[in-house]
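Below: one structure in structure tokens.
Left out: one protein chain. Kept in place: all the others.
Then we have subunit A:
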Amino acid sequence: MALKTVHAPLPGTFYRSPTPGEPPFKAENDAVAVGDTVGLIEVMKTFTPVTAEEAGILKAFHVGNEDAVMAGQPLYDLEEG
């Protein structure tokens, strides 16, 4: 199974849940379908959804909730399939 790293499309603050206190969009080892929201990146008062462009199993996050991310920084690993 090929492991693919998905990168942050833009810089900002990464959130794993839709709002504080709610369960995360995805936990590690969850299945991900194309178009699923994996997290949010907040910048300039705008929350941009990070949506999956490929399906698979989300193996591991590289960043935590509310971490600062730079564009191109690894966000999560996806096992394709």
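Please note the rule applied: a residue touches a chain if its C-beta (ideal position, glycine included) is under 8 Å from a C-beta of that chain, and two chains touch if they have at least 3 such contacts; residues count from 1.
Just so it is clear, contacts and distances are computed from a predicted model.
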Name per UniProt, for the chain absent here [options: "ABC transporter permease", "5-oxoprolinase subunit C", "Paired small multidrug resistance pump" or "FAD-linked oxidase C-terminal domain-containing protein"]: "5-oxoprolinase subunit C"
Sites on subunit A contacted by the missing partner chain, in the whole complex: 7-13, 42-46, 48, 68, 70-72
